[in-house]
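Before I ask anything, let me first share the structure, which is written out below as structure tokens.
Heads up, one of the protein chains got dropped from this complex, but the rest are sitting where they should.
Per-chain numbering from 1; labels A and B assigned in written order.
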Amino acid sequence: MIVTPLAAYLIVAALIFAIGLAGALVRRNAILVLIGIELMLNAANLNLIAFWRYGPHPELLTGMMFAIFSIAVAAAEAAVGLGLVISIYRHAKTTDLELMNRMKG
Amino acid sequence: MGFVFYLISAFAVGGALAAVLLKNLVHAALALTIAFFGLALLFLRLDAQFAGFAQILVYVGAVAILVVFAILLTRGSEIPKEGVFSKGWIAGLAISAAVFAVLAWAVLQAAPWLPNEAATPALTVNDIGNALMSRYVLPLEIIAVLLTAALLGAVIVAMHEKEKTNQ
Partner (left out) sequence: MIERLDQIFVLLKHWLVGYLPASWQIPVGVVISVACIVGLYPALFAITTVLERKGVGRIQNRLGPNRVGPYGILQPMADGIKSLTKEDIVPTSADAVVHFLAPIILVVTVFMGFAVLPMGRNMVLVDMDAGLLFYFAMGASTELSVFMAGWSSRNKYSLLGAMRGVAQMISYEVALLLSSVVIVMMAGSLSLVKIVEAQNHYTWGLPHWYIFTPWGFAGFLMYAIAGTAETNRSPFDLPEGESELVAGYHTEYSGFKFALFFLGEYVAMFSISGLGSTLFLGGWMAPLAVLQFVPSWIWFFGKLFVSVDVVIWMRGTLPRLRQDQLMNFAWKFVLPMCLLNLFVAGLWRFMGDGWLRWAVCSVILILAYVSIGREGMRRKHFGPRSYRYAE
């Protein structure tokens, strides 16, 4: 099976995506779930840039613009998410998601 | 695919693995930074200089520090007693393995039909600026509103509430 350059980048992106997904599903700490989400967004960015580079019209800059806006949105979402985690910690005194499995506050 | 590509990918994937597997949270956050660096180097290999440097500036310079601050403010630097993996970790692992299998199968199936020879795009940052101001000006303004809203929201959510029972 010949792995062509674009396919190699896509497989690396898929690998990082799967690792991020595993991190978000498997860890107990809320912050690590956010780390997993950041990894998934990064993997998607890598996909976008790889397709931009090897696609038919790179001078239209579609892929790169998409990736840059995705970086901005991910940063905003990380900020809000971490603010939420801090706020929950202040209330529940823990960030362990296994202990926060009830709606009763 | 040259040796450099495998080296950088090893960095990125290794950093990502360490970020989700390490027990010490701050070590995990620093491994995440290595993963971000690796990804930025991959962007540079793909001739996306602006995206690569923006990735370092935003992710390493801001998001990683944000994560570290949050870890410290929530006393995450102590290793928890009950372990760091949730009870249903096998299911999570199986799901992510399945997702990776599907994606890799899709890529390898389509590999002969994917475009692979493309000349290096001769783009300057000037072109990116022009595009941002002409074709993508609406997303730019929406991002500005979004970032302002996120900033205000994060500050309000994380702010200390004034003590109501003050005596």
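We take it that contacts are C-beta pairs under 8 Å (C-beta built on N, C-alpha and C of every residue); 3 or more make two chains touch, one makes a residue touch a chain.
Fair warning: this is a prediction, and the values are worked out from it, not measured in the lab.
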Visible chains in contact with the missing one: B
Considering the complete complex, identify which of B:Phe50, B:Phe100 or B:Tyr136 is in touch with the unshown chain. B:Phe50
Contacting the left-out chain: of B:Ala97, B:Val125, B:Ala144 or B:Met159, that is B:Val125
Residue by residue, what part of subunit B touches the chain that was omitted? 26-27, 30, 33, 49-50, 53-54, 56-57, 60-62, 64-65, 68-69, 72, 77, 124-126
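Just so it is clear, only the chains that are shown with their structure count from here on.
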Across the complex, what residues on subunit B touch subunit A? 1, 5, 9, 12-13, 16-17, 19-20, 25, 28-29, 32, 35-36, 39, 42-43, 46-48, 50-51, 54-55, 58-59, 62-63, 66-67, 69-71, 73-74, 76, 80, 82-87, 89, 91-93, 95-97, 99-100, 103-104, 107-108, 111-112, 114-116, 118, 121, 123, 127-128, 131-132, 136, 139, 143, 146-147, 150-151, 153-155, 157-158
Touch list for subunit A against partner subunit B, complex: 1-12, 14-23, 25-29, 31-32, 34-36, 38-39, 42, 45-46, 49-50, 52-56, 58-59, 61, 64-65, 67-69, 71-80, 82-87, 89, 95-98
